[in-house]
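One protein chain omitted, others in place.
This part shows chain A:
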Amino acid sequence: MTSLLNPSRPPVFCPGCSHERSLHVLDKAFQDLELRPEDVVIVSDIGCSGLFDVFFHTHAFHGLHGRALTYAAGIKMARPHLKVVVTMGDGGLGIGGAHLLAACRRNVDLTLLVLNNFNFGMTGGQFSCTTPPSARVGSGFLNELEHPMDVCRVAAAAGAPFVVRRSVFDPDLRQKLVEALEYPGFSIVDVWGGCPGRYMKKNPLPPKELEGLVEAAGRWDGVVQENAREEYRSAYALKMGNATPAPIPQGTEPSFEAALSEPFGVVLLGAAGERVISAGNLLAEAALRGGLHVTQKNDYNITVMRGPSITEVLLSPQPIVFPGIEDPAVIVALASDGVARRKDLFAAAEERTLVIRAADVDIPSCRARCLDVDFKAAGIGKKDRALASLVLIARTAGIFSVDQILQALRQTAPEKLHPAMEEVLHKAAALAETCRG
């Protein structure tokens, strides 16, 4: 069995630092498992524990404070065969709290060593998330006001399936590290130790006392039964293997020639739930099939089920340079929410603009021509008005026929929706007849 310690970089910690002991125990555990340098990556955090990657001649990844678990997860997802070992102190634990919780919940096969010495050693002995309130540390009275975190209880509550707590002097730490490294899932080993360089200057911590503290906090021995489950990367592989690749959408060749010589902007002003965006999509698809160029912009509130829903569709026989609609040909007022959001359109409307107004929607006075439409009387419900308005637009502008819209619908909408949507389009066609002139 060969040591994985780096012959060219012997460890340099303060004399008596417990990190050095942890380092050697970890190396012994690697030897017990007969791991080779290329089988292991040490992902180290910041602080004195962040030196670990240097002292092994394995793969090494040293990054930013608190983020070691994130790099480790990326590496493990990409290289599932690697033994990925993360070393961090209680400092990294605190700053990277969100990542610890995520690692416990996610259960990627990583081994996390928390080299817990109750303070920030490297930066001057400030208090950390595990400093006892009674300790005297480099942060004045601040640690007296905060409750230290029990890493193991937090990890178990967050779903970690393998949790160990030991003092660095515990004779079975080596065995526990072996078990943690072998465990197929996220394992966390909370190793309590002393920092003679800083913490222990004012807080003596002889081995016996440390053992007593671990005893009092509770030893954790490994598998947390209620959290045992399939490892994330293996579960992921299973899902991957079963998924069917989404077809990459291919282009559509024009199937008819739309009757349009100038850019033509349509704005549908509706409300959430009225399928305004879907109607815009269909208009765009019909135009695509008619050989036109299209841009489509949608506007809706972040609250998905309420407020205005607006789609702006610009059709043009030439490639579209500017994707905004400066001068809409048609504004469709379907709901007051949408009208209120875009009052500016009515103020700017010219005589040549056509406003198609649902009979129950008020619009600001404007110079545009107005076509009032009683959707309700035609048996067209609120959810179908936007779709129906496409027929009115097509008829008044003569760009495409109802059949051509129907064709686009059949090619792009889910099949089970076809009968209902076709019925709306037919009703709208009848309605368009009555609206003429």
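Just so we're on the same page, a contact is a pair of C-beta atoms (placed from the backbone, for glycine too) under 8 Å apart; a residue touches a chain by one contact, two chains touch by 3 or more; residues count from 1.
Everything that follows uses one rule, which is that contacts and distances are computed from a predicted model.
*Asks:* Which name from "YojF family protein", "Vitamin B12 import ATP-binding protein BtuD", "ABC-2 type transport system permease protein" or "2-oxoglutarate ferredoxin oxidoreductase subunit alpha" does UniProt give the chain that's left off?
*Replies:* Missing chain, UniProt protein name: "2-oxoglutarate ferredoxin oxidoreductase subunit alpha".
*Asks:* Specify the residue from the set A:Ile320, A:Cys370, A:Ala397 or A:Cys435 that touches the hidden chain.
*Replies:* Selected residue, touching the omitted chain: A:Ile320.
*Asks:* Can you work out which residue in A:Lys28, A:His57 or A:Lys382 touches the chain that's missing from view?
*Replies:* If we include the chain that is not displayed, A:His57 is the one touching it.
*Asks:* Given that one chain is not shown, which residue among A:Leu82, A:Ala258, A:Ala271 or A:Leu409 touches it?
*Replies:* Result: among the candidates, A:Leu82 touches the missing chain.
*Asks:* Which residue, A:Pro15, A:Pro171, A:Gly251 or A:Pro414, contacts the hidden chain when the whole complex is considered?
*Replies:* Looking across A:Pro15, A:Pro171, A:Gly251 or A:Pro414, the contact with the absent chain belongs to A:Gly251.
*Asks:* Can you list where chain A touches the absent chain?
*Replies:* Residues 9, 37-38, 41, 43, 53-54, 57-64, 67, 70-79, 81-82, 98-99, 101-102, 236, 239-240, 243-246, 248-254, 281, 284-285, 288, 292-300, 302, 320-324, 326 of chain A touch the chain that is not shown.
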